[in-house]
Structures are given as C-alpha cells and as structure tokens.
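Quick notes on the structure that follows.
Just one protein chain is left out here, and the rest sit where they should.
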Amino acid sequence: MNLETIKSELEAAVPGCRLELVANPSPSGQHSLRIDAAHAVAVAVCLRDAPGLRFDLCSNVTGIDWPGKQTTEKVKLRKLVDGTQQEVEELRTTTTPGSLEVVYHLFSIEKKHGPIVLRMSTQDRDANAHLPSLTPVWRSAELQEREIFDLFGVVFDGHPDLRRLLMWDEFVDHPMRRDYVGPDDYEYEPTAHDEVLRRANQHLSEAAAKLPSEAVGNQQSETDGNRLSEGGGR
Amino acid sequence: MVGEGILKGLVETARNFFGSYVGKDRLTTVQYPEERLPQIEAARSFPFLVYDGPDWDKGMRCVACQICEKECPPKCILIKKSADKKPDAVGKPQFYPAVFNIDISVCMSCQICVEVCPFDAIKMDVDYDLSTDDRFGDLLLDKERLAKSNEYYNAIHPTEAAAVDAHFAEERAKAEAKAKAATEAKAAAEAKVAPAAQEQPVGGETQ
Amino acid sequence: MTQALDQIFVLTKQWLLGFVPASAQPICSAILSVVPVLIGFPLLFAITTWLERKGLGRLQNRYGPNRTGPYGLFQPIADAIKSLTKEDIVPLTADHTVHFLAPVLLAAASFLGYAVLPIGRNMVLVNMNAGVLYFFAVGSVVELAVFMAGWSSRSKYSLLGAMRAIAQMISYEVPLVLASIVAIMQAGSLSTVAIVDKQAGYTGIWPHWFVFTPWGVVGFALFMIAATAESNRSPFDLPEGESEIIAGYYIEYSGFKFALFFLGEYLGMFATSGMAITLFLGGWSAPFSFLTWIPSYVWFFAKLLALIAGFIWIRGTLPRLRMDQLMSLAWEFILPMALLNMLDAGIWHFMPAGVLRWLVCTAIVAVPCVLLGQGLKRNKKFQVRTYQFAK
Partner (left out) sequence: MITDASPAAQPELEPLSETSEEQLLEIAMGPQHPSTHGVFRMNVVLDGEHVVRLKPVFGYLHRNHEKIAESETYLGSMPYTDRLDYMCPITNNWAYALAVEKLAGIQVPERAEYLRVIVGELTRLQNHACLIGFLMQDMGSSGTPLMYAFREREKILDLFESLTGARMMCNYMRFGGCRVDMPAGWLEQAQNVVREFPRFLDEYENLLVSNEILMERTQGVGVLSKELAINAGMSGPMARASGVNYDIRKVDKYSIYERFAFRVPLGAHGDVYDRYMIRFLEMRESLKILNEAMRDIPAGPIVDPKMRIRGFRPKPGEAYGRIESPKGELGFYLISNGSLNPYRYRVRPPSLINLTVLEDLCIGQNVADVVAILGSVDIVLGEVDR
C-alpha cells in the first residue's frame, strides 16, 4: 500500500485533517504519517473502517521524547556602537520547544498489509502534553497508552482508565523521558564501577546535612556504612 | 462413555510410572553432586583471563585496551592500565592491566567481552560451582583469580583454543619473519653493527 | 500357629491385662487398645507421605525424595523436625482460641472414627451396634474443625476455602452415607464387625465380598468418589486448591499446626478407606480362601495401602474440578446413582441366585449409569473437538 494514496484517501474521507508524510531514511522504508491531534480519532476510525484500508490491528503504540534544544549560534549584527555602525558578533540562543511524540503501528488482519505508522506530537512536554486517545478505536492501545502516560507523561484524553501502569501511583516523574534523573538512594550494590557508590555516599551525606544528627545516625547504621567503605576501598 | 478420558489418563501416568524405572529417557534427572552431565564445549559461565607460560602475571595476554570494559552491558569490568609496557604474546611491547576486576555478581555471562576482545585475552570459563559465603568479597574476582593458563583454556574449549593458538603461531611467525627481515636489512645496511637481540616471545606453545 | 499369629495382638493384650487388678482392667484394656491406634496410624501417615512423594515422583518421572536416608526413607522424620522447629505464626486479627483449637479438633476428630474399624479378626476397639452410624457422625466433626480454621484465620482466602469445604463436605456426606447403605442392607446390621463377618465366607476360592456384586461394585465406586471428596483429596481438593486459593482454610497456619492439618487429612483418608474396606472389600478377610493363613490385620493394611496407592495415582493424573461441577457431580450423578443402587441391592436380595439375577442387577445400574453420564455430557456440551487449518 502506498502511503501517498492512503493519505489522499484519508484527506478525502476526513475533511479538514492535516496529514504530513514523514520520510524515513533508513533501509526499512517504513515511512510514516503525521496526523493532527484534532482529527486523530476520525482519521483512526477511517483507517480502521474504510473498506480499502481496514487497518484493524493496532499492533504497537509507543512514545518518543524529543526534548527541547538550546542552540547557541554566533550572529553577525550591524549595530550602533559608540555612534558608528559596526559589525558585532553576538551569541544568540534559540530554544526549540520539545515535544512528546506518540507512534502507532497499524496492520490489517483482513487485508494482510501494513505496517502504516501514525505519529502524533504534543505541543510541549509539560502542561500541554495532551493527545486524544485512540483506545476507543483500537482496544489494544489501552495498556500501551497507559504505559506511555506512565513513562512519558502524555495525557490521553478519552482514555477509559488512565492510570500509571508500571510505576507505582505515588511516583512523580516519567522515567522514559530523556532528561529523567535516576534516584540516588537505591539500595547499594557494589559494582566494579564507583559511580553508584559515589552517588550513594553523596546521598547519605546530603541526608546527613539535611536531617538532625540523631536521625542521621540511625539512618547510617541502617544503610550499613561499613559495607559502603569496604566497597570504596577497591 | 463417561470416564474414558480419565481412564486413558490413568493408563498414561501408570505407563510413565513404570517407564521411569525402565528407561533413562523418561527419568532425565541427573543426581547432581554424584553424577554430572558431560562438559559441553560451548558452555559459558564467567570470563577469565588467559595467560601463556608458567607465570600468570607475566604471560597475561590482556593489554588493557579497555574495549571489554566499554562494551560490557552490565559494566562489571574494571580495568586500570599500567604505566609501563611489557611484551605481549606476539612480542610487541604493550600495556598490561594494573587492575583487572570482574564482579561476577553483576556479570550476566553474555560473552560480549570475549567477542570484542581483539587479543583473545578474555575467554569464558565453564566452572559452575561458584557459590560462596561472602557475597561481596568472593564474587569480586581480581586479576590473580581471573588468570587461567592457556592449557586450561585448551582443556575446556579445545576447538576454539586450537584456532586461537594457530592464529597466534601465525602472528608470531609473521612477527619473527618481519624481525628477521628487519635484522637482515639492518645487517646488510650496517654490516659492522651486530644485530640487536630480539626478545623471545612469551608463549605457552613454545614451551 | 497361624491362629496365634493372627491373634498375637489380642493375646498380648490379654496377657498384659493379667498383670493389673480386675478393677482397673476395663480402663487398662481401653488404654491398651487405643494407644496402638494412636501410634500406628500416625506412623502409617508418615509412611504414606513418603509413599506419596515417591509415587508421585515416579508418576511424574522424577526420583522423589532420595536424600534423607536410604531411598529418602527418613524424609517424614525430616519433615516432622522441620515443621516442629518452624515459627508458629498466628495472624494478629485472628481469633486466637479458635485458631488454636481448629487443628486440635481436626486431629482428634479424625482419630475417633477408628474406634469402630475392625483392623483384624477380633481387633476392633468398640464393637458398637451402630458402628457405621457412629463413624459418619464423628466424621462430620471434621467439617466443623475446617470451618473453625477458615473462619478464625481472618483471611479472605481461608474464608473462601472454608466455604468451599463446608459446601463440598456436606454435599458429599449424603452420597457417602447412601452408598454405604447397600452394605448395611445386605448385612442387616449397622455393626462393622457384623458387616465384615457377613463377607467372610468363600465360594470355592472366591470370597463373598460385597464388591463382587453389581450393586457392590457401584456402591464401592460411589463410596470411593465421595470419600475422595470427603477427605479433600485431588481431584476434589478445592478447599485447599493451592493454585486458586493457595491453601484454602489452613493458609494462615504454620509449623506444627500446619502439620496437624495434614495429619488430619491423611487420617481422614485412612478412616474412610478403612470404612470402604469394611463395607465392600471384606474387611480383614483374605481375597482367596487359600490365603487365609496370612494374619487378618496384614490383609487390612494391605488393602488400605492399595487404596492409598489408588488415591496417589488419581492425584497424580487428574486436574481439579470446579466448585459448581463438583456440586453437580454430587447431586446430579452420584446421588441418583446411589439411590438407584439401593433399589438394585433390594432386587438382588429378593431375586433367586443365578445368572439372571446377575444380568438384571447389572443392567439396572449399568444402563442408567451410561445414560446419566451421556446426558450430563450432552447437557454440559463438552466434547473432543476437531480443528481446522487456515487456507
């Protein structure tokens, strides 16, 4: 199936939808179709139900994090300096807002074709990380969208049961984001590399600085200070 | 008839009951400490470092290139490069590891260190009786405990080791030929100067 | 000589009683009878656990326990030591008294049934007139103990298990009693000794066991099915169904109390098997007339072990039924069959002996059995299916 024809078919079926072909330079040749959030559900229903398409199996749903970039470039400007126009070099930083992208891989069980790759992007990575849920169209997205909500922080509007899937409910961050910083208070396990040890010790000393002395004493004895120093001696 | 399937099942279990006294193919259990399965050549447990010759420290093939340290997926290898150099298996002066630690409580026996090693210095052991009562000390293997002789390597992985040895012999022959050519050229150029003594390669095969 | 060997325990008891004053003789006699039972059957329990683990192992193509002693024979001792040294954990919110009493009551009740079991010739603790009745009456105490355990533990799983146990045991008590009625009808007595005596004769070399009659074999089969369910053995081990409700009513027990539950379960199994032997398999009598020189108690225990082996075999083969299927089996199959079997036994009694009696009585139980089975199968709509392949 040609992605171009699918695109034109969809555009005819769902008036007003904005579709964009995203080329994939890899030898796999799996090009994708970026759809806009407003018409996503309508496009999805059309993909599922249109007799020529019948993409009835939504196989894989996943998120991708594209963090915002800060690029600094030197720009030459003409400026009035001391009354004369001079060419001045200036550093200018441009910040591109990041986005979270959700990718759907669709196949057709009836027609045995596929995959077609759908992409949707959020406006940013924080407050507006909302996308329409396609779970009402393909039930298979249910757990996978929950997983994306959990690990990436995309809020799917219209999802029937949007809870964290893998992390516990009290957890605050989204571990699959690229700027996620792992915790430094996990149970210490000596490895050949001292990075973990360094961070565990740092965590302890930070905790010591924060807490009143008695509490720290208890905490340190609990976390087995001996073992830490033993590992450090290596 | 009701109960036919149940009776069939009962007959089947009875057959297995008696079969387990007759055939070894039904009773596959190996009574571990007393009997053991034959050693499989491809088996792998944890890595060890190969050395040539009698002295483990001198003959170690490892040149501390740290490739395995970088490629190790769970990052269980720690290598510190030496300051000085010493001749390697082929005879070239090379660095050697001042520290080489493998934490086998972290190692997952994936064999990637073996595959990436260009010097055939690290290989997989087949020993599996590794339980110990000191989780932290005994499972962190240092250079001395990691070092195993080339003879041992030949014993546990004969086919693979033979190929490695052949490769080394070839390399050494090439190096010797090169050295010989160099010395001959040198001798031809400066007939007065005595050819410099070439250092003998340290190799298990030569002894 | 064979006579002496057969009566050795009875004679020993008489001999020992000779040393005590006449006033103390009744109580001493009781003690001397009870103590061997209290020791012997738990010992049999130990042997059975070993047998079961070995047998199941071989059924499953494993060795079974073989590390403790020769052939793993000391495994029961190791198990006992382990369960005795384990920490006894009682849930904080449990009803401590009832929680403690339940296993004790279970074990105690399981022993009571042995009072009327004739273990050998002249070897019965109490020759009660209503022995069979007594046996089933004390057997139902087990249900109470099980429910006490499930209720007092304050665990949802144990509650589920207890509910299942009560439903199952009460449902199967009915067919258990009904199935045994045929033997009582034939013997004309509720006394276990009388029932065994009735089966003691031989025709040629063949014994007059009730199981060798059409109504007897059906009664025996029904009794054994019901007995399996009564003693919570697989495939009727729903109350403890370890893959569904983990351990059911005794999930919150540990250590020795846990072991007591096992003891109770096995003792119950021995008791019902012993009753089946008494009712249908001729009690302590030898299977052939030329084997009567072997002591009677040996025969009893040999039959008991054979039945236990059957239990183990079935346990190793069959998956577990579901609660509703268990109930429908009891009420829709076993109960009608037991009632029909009573009719059959009556007809047998009044018809003249001969081939015709055999044919008629066999037909009376066999035809409905097949029909009922087919009907049940059709009702539930299950069958071996054939499958198609994609083009």
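Labels for the chains are A, B and C, by order of writing; each one numbers its residues from 1.
In this text, a residue touches a chain if its C-beta (ideal position, glycine included) is under 8 Å from a C-beta of that chain, and two chains touch if they have at least 3 such contacts.
This one's a predicted model, so the numbers in the text were calculated from it and none came from an experiment.
Considering the whole complex, the hidden chain is in touch with A, B, C. Touch with the chain omitted from the figure is made, among C:48, C:152, C:186 or C:234, by C:234.
The chain omitted from view is touched by exactly one of C:29, C:68, C:254 or C:325, namely C:325. Although one chain is not displayed, subunit A still touches it through residues 24-28, 30, 41, 45, 49, 56-60, 62, 64, 103, 105, 109, 112, 115, 117, 135-144, 147, 151, 160-161, 164-168, 175-176, 180.
Panel shows subunit B; residues 2-6, 8-9, 11-13, 15-16, 25-26, 28, 40-44, 67, 71-73, 108-112, 115-116, 124, 159 of it touch the chain omitted from the view.
The chain not displayed touches subunit C at residues 56, 59-62, 156-157, 159-160, 164, 234-235, 237-238, 241-246, 315-325, 377, 380-385, 387-390.
Just so we're on the same page, only the chains that are shown with their structure count from here on.
Our note on geometry: subunit B versus subunit C, Cα centroid distance of 61 Å, whole angstroms. If you average the CA atoms of subunit A and of subunit B, the two centres end up 42 Å from each other.
Counting partner chains per residue, subunit C has no residue touching two or more of them.
Listed for subunit B are no residues, as none touches two or more other chains. Residues 55, 58-63, 66, 313-314, 316-318, 370, 373-374, 376-377 of subunit C are the ones that touch subunit B when the two sit in their complex.
Per the touch definition, subunit B reaches subunit C in the complex via residues 1-3, 6, 9-10, 12-14, 16-17, 19-21, 26-29, 31.
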